[in-house]
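Okay, structure first, notes after.
Of the protein chains in this complex, one is absent; all others appear in place.
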């Protein structure tokens, strides 16, 4: 009989948690794994989702909490937060001695996790490697790939790209994204209760009537363009003259520029049919976009989950540049007129469901790989 | 006329300095560049080379010093030292605002430098990317490549490998290693004064007579094998029954295992014709190996500089696994008999000079590239 | 002629800056001093006052900026932020080599500053030592005293207390608080423009009519009481049925509990005659409380500046426990009825101006001391 494997998930925020929640629950139920969960960065803070309470509700035990997010939301504090997390995570992983560390995507926390695991000679599994995008996230993602031992790619092309980067094909799998598995369990007929996410006073959105969703994250590589980005999207959103649900950005460098603008819109435009909301639970977020007329912004979820859900998505600016996409996405420059045109175009088109990011059988595939993979930490460039 | 470019070199130890010293001096003399030098980790400490004094002697100004090496020389402290350096380097680079950051090789300090530069959107030039080796250094080196903007490869194959990893060919150059330029300036007929590097009492080596050189660095990926490695090399070195110059290891995880052994040999074997030396200046080190009968160990310099100098080199264990090499190198398992056999074999062979690591015109090439390259920080995977 | 003295001020937030702004300007104008200013923690962030812009406007040069505030506003992140600041401040002070470091009060940043200076053998001047209060601030303040070389006490009793703690009387002075000097320069007839500090929508305060001011900072030693504190004050403030200006708390542990409550009040009580404001400039803040009917809360400024300005002040809870006070202050338990009673009592009483915190000649005294004091860093307990 095989020895039980200790696997450690490093969770950084609500989106992160949403993507692997069901995978973790699946592994916890299986006897073969012993699951350790670290909450790092600031996810315990209310404003970043109060994940400790959510995990308690989901009956998932937290092993350790590491506060490592330095205030500032600028480029310096991102670099320094990476450092702070790496500092303590090294001690934590040395203490917890997992057989496998599991990290996701391309955030600075993923990089810190990858470095700590590499130096400590712990086998590192990376989900969502090999994808393309148009910001610093891409460099981080590929650097994490070069530090990882197991690559759980979410698309065929990502898998090929990881292979091309010199990774050993024995350790690369296209498993699809577990977020598609999550989608399959959601009842999209249930209505979202927006009240619990309300940020301050303002227009009351009625989800039974048509509405648009906006979500803009800061673009860290084009720091100076963030102001224009949010302005142009705002202008176009106003001209729609329909209900708009605008969601709060993540906490990357530049976020404060965006949120400041958002606050100022709210103050100055008291009569617009728009309101602002923070920290939606993943399933509520997905219901919200699924039932919207169109999603506008630069989030990767419009591409990833959006492709499977057939959500019309106007992707503004360079942040998702080159990310693999289905027919639900239309790209668009940072210009309010072009945004309006794109909205018109994409909402009038018939969009078919795409499975480039998986077909909802990802969790079982990952389970089987994690169970059987040879935990060999020696890597060399594979020609 | 072009605007002057500020270029910042992050120097971590004497070997590091040795490799770019002449390049930095060249750039300092040219009006086009303004050179900033950071000494980081522990290079100011006497036991790691007292670089502050050496730079003063070389009339090179130090911009800032960052102490960031956490004692321990184990895997945890390597990870944590990376963190500590990243923490402060982020503030330093934000303060110094260089146009270009220049980093070298595959040490943890290179990774910290690469991350800080990436997050701060500073153009990063990386020397010695794309090479292969058999330890964590390799993963680090490739991760640095994925974070770098300009790749100054030292061999043809390295250049090709960087390209394969998805980097843009416009930013990849095979410049050869500037350490070969350095070699060309050395007068190999001058004798080395070993006294100034002496570590404690013991046998007096006479460099006019035949001698062997040993240098073993810890293998961080095969942590537990370090003890055996040093033991087997020692056994074979004793059996040579000739003069042996044994050089102190670097400060990576596992170094203490090696130095403890070295101290114990010295104590217990008072009559052996061997002695131990620390922190040789680069030119003295090169003279020493050039004029030796054979170099034994696992240092990359036996491959890199050794190939051009035609130094017979017995490369023991996996640390340089797959690194590109000339005919001066013979690989060998960790076994004293096999080491002796390999010494016999390589010293009886005619070795011709190799230029795989360059022909000594590297510095001018690098200068010209750094001067003319478009400092564009936007990267995407190049298929 | 004496050698110019380099003096380094470590500034952490707007209140901090307000207290020494005029002192710094005075020193900058004098040839004898070379003034270095470090902005640390998060003062550059807009939400903490955007001090970089204010200093630019005041034509004061910033030497270095250190981001060191870890998000969380709880007890762990306060301890960790102290660490992070100490980490980098050590490098900064080693680089800047001031003759004197100047620190203020009892915040975690003051402690980090004191430790860095002590270890680096730099003469440390401490303003506002020896005072009493009822939270962790008090322990921090006294610990800073034991690490300081020069004590610039603000009251007679503080001076005596510092002496009692074993400090050398040659290095203890009662200079009064430089904030009283600042008060003397303010034109209290000028009206405050509240608009620029507005936090969101809500009731429009008319400062020409009577109003109350509320300011509650988190009590870090009575962490669990913060919720009750803010609730009881809110209840009493509502019952006043008059205009209320409520000011945002500082960023200590527990602040989020308070701000969350404040946001919720605003949402749920749309018709109350109260509004919320953030980050007032010091002179505006002083005008605001000077012209108010009464100040309610637990800020030390109601005691310190309030005593000289004769501002009726209801001091709620233990946070200012035992701090030396004038007749403008009435202490009060955390109970809405008692708060209302206390407001009635203090506002019906004739209050005379007190000079326990100085008479406005503090800056010149400090200047003269800093100029002439023997910069001896050797301390021993003075019986």
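For reference, chains read A, B and C in written order, and residue numbers begin at 1 within each chain.
The working rule: a contact is a pair of C-beta atoms (placed from the backbone, for glycine too) under 8 Å apart; a residue touches a chain by one contact, two chains touch by 3 or more.
None of the values given here were measured: they were computed from a predicted structure.
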Of C:32, C:203 or C:321, the one touching the omitted chain in the full complex: C:321
Contact residue for the chain not shown (choose from C:16, C:36, C:87 or C:174): C:87
Residue among A:73, A:88 or A:109 that touches the chain left out of view: A:88
Residue among C:28, C:54, C:75 or C:373 that touches the chain left out of view: C:75
Subunit A, residues in touch with the chain not shown (by the definition above): 64, 66-67, 84, 87-88, 91, 95
Where the missing chain touches subunit C, by residue: 75-76, 78-80, 82-87, 90-91, 94, 108, 111-112, 114-116, 118-121, 132, 134, 136, 138-140, 142-147, 161, 164-166, 220-221, 223, 253, 321-322, 377-381, 383
Touch residues of subunit B, complete complex, unshown partner: 42, 44-47, 67-72, 74, 76-77, 80, 84, 198, 200-201, 256, 260, 263, 266-267, 270
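In the analysis below, only the chains that are shown with their structure count from here on.
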Copy-to-copy rotation for subunit A and subunit B - C-alpha atoms, rounded to a multiple of 5°: 180
Chain whose averaged C-alpha position falls nearest the assembly-wide average: A
Rounded Å distance between subunit B and subunit C, as computed from the means of their C-alpha atoms: 52
Residues within subunit C bordering two or more other chains: 67, 84
